[in-house]
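Only one protein chain is missing from this complex, and each of the others stays in its spot.
Chains: A and B, in written order; residue numbering restarts at 1 for each.
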Amino acid sequence: MSDLKSRLPDEVKHILGRMVDASGRERLLISLGSFVLALVAGALLLLVSGAFASCESPVFGLGGLQFCYNPIEVYSVMLNGAVGSPYSLGLTLRETTLLILAGVAVAVTFQAGIFNIGTQGQFIFGGLAGAAVVHYTADLLPANVVGGGGLFALGMMAAALIGALYGALPGILLAYYDANEVITTIMLNFIATAVAFTIVRSFLREGAAVQTTLIPDYATPPAIIFPSASSFSILILVPTLLIAVGAHYLLNNSPLGYNIRVSGEQPTAAEYSGVDSKQVIVRTFTLSGVIGGLAGGVFVFMVLGYWQPSVPQVGFDGITVSVLAANNPLGVIPAAALFGILQSGSVALDLQLGVPRQLAGVLRGIIILFVAMPEFMRMIGRRLGLGESSATSAVTGTEANDD
Amino acid sequence: MTHSVELTDIRKTFPGVVANDDVSLSVNKGEVHVILGENGAGKSTLMNILYGLYQPDGGTIRIDGEEKEFESPQDAINEGIGMIHQHFKLVGPMTITENIILGSEPKKSLGMSVDMETARREVKELSERYGFDINPEDAVEDVSVGVRQRVEILRALYRGADILILDEPTAVLTPDEIESLFVVFDELIEQGKTIIFITHKLDEVMSVADDISVLRDGKRITTIPAEEATNNRLAELMVGDEVLLELDRDPHPKGEELLRVDDLQIEGDDATLVDDVTLSVREGEVLGIAGVDGNGQTVLSDAIAGLIELDDGSVTFDGEDATEWGRNRLNDAGLSYIPPDRQEQGLVMNFDHGENVILGEQHTFPIGRRMRDDELAEEIVAEYDVKTSGVETSVKSLSGGNQQKLLVGRELERDPKLVIASNPTRGLDVGSIEFIHEQLLSARRNDRGVLLISSKLDELQQLSDRIAVIYEGEIIDTVDPETVTERELGLLMAGQELVTEETDSVSNENTLQAKRIEDENK
Partner (left out) sequence: MIEDMNLTRIENTTLTRRRIGLLALAIVAVVALLVSPYRDGITSIVNVGFFNTALVLSVPITLAGIGGLYSEKSGVINIGIEGFLIAGAFTSVLVTGATAGSLGADNAVWLGLLAAVVVGSVGALVFGVVCIRYKADQVIAGLAVWFIFLGLAPFLSRVYWGNINSPTVATFNQVAIPILSDIPWIGRLLFTNYPTTYIMLIVVPVAWYVLKHTSFGMWVRASGEHPESLDTAGINVNRVRYVSIMISGALSGIGGAALTLSTVGQFIGQGQTIVGGDGFIGIVAYLMGNYNPLGTFAAALLFAGLDALQLRLQQIGLDIAPELFGAVPYVAVIIVLVLFGYTRIPANAGENYESGDD
């Protein structure tokens, strides 16, 4: 540690130190630091678990133990697998697109001080709604670009609508029945999985496997620039970015956005200022549900091409992305990109090195854990010699309370 | 006689503040020693040091002549010191017995479990010895504030305290309860205890003190025996050469009736929170509402401001029936509200000035406009003398006084017809208090109506044209601030009605008064 400290040029230390003082920049540093620390923790995990894995050619041996995974190699394979070729970059951007939507969906509710874990459920039902539209209307529309566009539009609308309804539900339960949203949304995720499975098995099944009709090619968003094998279309990424920007705009330029933020910061102040908190809760949840449902629609139309029960945990990743972005919709974009690299890199990792792709899931948790404890990150920052003055700025608000 | 407590050159600094500036103090055994001083004089800091909660930067503590060092309250407790804090440290859902024995529980079954039988008996005995009428089985949250204070005292006694520190014990009590607390003091002294009693209320001092030490700006000014003290002398010592400005409250012609509340009723689950309240405020008038905290003032002001639905009654604002309007519409119609808690309600601590000045107005913003108003913020900062490092810093960084100025500025800059000000100067320094008083009076001069809710009698008397007294949710009387005495107000706040002749002459034009007499005749 002290080594690193002395190696940091004074100039950089000074600049970084000033950045630590400003609270917004501090958040940025905390997020970046958490990401880096999670990678370090992941490296340790890889080292240790490598001793228990069985492999043909261990990376190195130490006192009779054989270590299968070399963290540096793992991370470089991940990075390479994420951005090394147009194909892999397409995969990463595909993940990023989903993560931006899920991240924004979570961020708007977290801004309102609502711990909404339900994006996963809205993602599941949104995707299923899109697939159901294809199942029932594909034959009614012409099999060309126009019909495809119509099918896509209908499917996405259904995804948004179902997402909105399934999002509004925990909102209503919280606002009018005081049912804790953390629990209800987690339960609704489980229920969504079960109900969706049953619906597909009983009504939408196509062939032997429990999965829905394939979406026709003409309704799939076209792959431009990137190879079609990566199932990514820039035509989807652009509106997705607009949604993130739009959410940011909404939070800062509309009464609802202001009310969301006041409710999140200080519910009593919201009440004092005439905010109907029940209404804000339901609207925020609904808005979040729309975006979560759209993520499901994108998953079905752009990524998978049909719907089947074991969908990835995009909704949970959305929580990580949002927390990493300090619940700022604009911050969600880089956070989603970082996490997208991790996700698509972990797939490459699995295929190339046999390191389980579940590593990304572990890192997801560790990142949140670090972001959740800014005190710890500040301590690390001080140890590294950054922002010494941030310690003093913390006490300026404290006044001798003598009454 | 040995000194029970002897503090020598105690020094304590907080960032930017010298809370205790080499304070020395001796307390005689078996006496009531009053420590008198204004808010911020350093009284609580000094006592927290004696109780081991703070560590002094310098100085020594002697107990019964022996030098001690207290690193935690446990050390102080071991030396027989007990402290009754202003904010009680009791666990609401637990019983009185459980609260008293917490941390020193008697054990049974080889130390496996708490011996509740013994505990109850000990608590019963202890409370009988001091003549306390309590039921050890009651949950603390179900008993009155006065009883809770007794539980705190018993808690200290149970731990073997010989020296009791009481930090502003009367702040939360009604005059009745204060009387009986002083009876408890006598009882304690008789049993050989020593009492250190912190207060800033002059009138209490004389009746109980043996010795009085006056603190000002972190220094001990003097210690005098109670016999030698007079109210005037103590006030001089406390305030120093500070000159209290006389406020300019000229008689001012009253205009049209702005606010009229009829038979307002708010029900809680098992108590009526506001009971049949009728009042009115006219243009250019300040109506004060006096009462001990927790008698329904907050519910009343919230209801008038449109935050709570009425169970019965009506609110008329500026000639229109506003009962069903709700906060936003009332705000638009010109009713501003300075809420009792600036840090929880009135301001959003993590928002900057520009965002805070639109709080309450946000519903008037069209979609697409930035949800802030920096120009307005600059204006308020300049006009209301808010000391800040910039309108784009969060209001968390402001001192309490400057936060309140920003809040008051926001509510008055809306150019309201009427402003409800609920405890607008609580916890502020003298300068800010005067500034805010001046602002409220200037609103009055400009023909605004002011509904001032306060627990400070001097504030009410200085600002109000009429004072209504609320007790247990009811307006029990309305009096003229010019003629009413503090004692009379105190009695009313404790729920005792005055003899009719005294108040009859005060407010003949007052319909409320007539109503009260009417009620009495029923």
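The definition used in the following text is that a residue touches a chain if its C-beta (ideal position, glycine included) is under 8 Å from a C-beta of that chain, and two chains touch if they have at least 3 such contacts.
Quick caveat: nothing in here was measured; it's all calculated off a predicted structure.
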{"item": "Residue among B:Glu141, B:Glu190 or B:Glu438 that touches the chain left out of view", "value": "B:Glu141"}
{"item": "Among B:Glu6, B:Glu79, B:Glu98 or B:Glu411, residue touching the chain not depicted", "value": "B:Glu98"}
{"item": "Selected from B:Leu53, B:Val430 or B:Ala494 as touching the chain missing from the view", "value": "B:Leu53"}
{"item": "Sole contact to the chain not displayed, among A:Arg201, A:Lys278 or A:Arg383", "value": "A:Arg201"}
{"item": "Among A:Val83, A:Met187, A:Leu214 or A:Leu330, residue touching the chain not depicted", "value": "A:Met187"}
{"item": "Residues in chain B touching the chain absent from view", "value": "14, 53-55, 72-74, 77, 83, 85, 89-94, 98-99, 102-105, 107, 112-114, 116, 141, 145, 155, 172, 268-271, 273, 293-296, 298-299"}
{"item": "Chain A residues touching the omitted chain (full complex)", "value": "45, 49-50, 52-54, 115, 117, 173, 177-180, 182-184, 186-188, 190-191, 193-195, 197-198, 201-202, 310, 316, 319-320, 323, 356, 358-366, 368-369, 371-373, 375-376, 379, 395, 398"}
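We take it that only the chains that are shown with their structure count from here on.
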{"item": "Intercentroid distance (Cα basis), chain B paired with chain A, Å", "value": "48"}
{"item": "Contacting residues of chain B [partner chain A, same complex]", "value": "14-17, 19, 39-45, 86, 168, 306-307, 326-328, 331, 337, 339, 341, 344-351, 355, 358-360, 362-363, 365, 367-371, 394, 396-397, 399-400, 427"}
{"item": "Residues on chain A engaged by chain B in the complex (per definition of touch)", "value": "23, 252-255, 257-259, 261-262, 265-266, 268-269, 271-275, 395-403"}
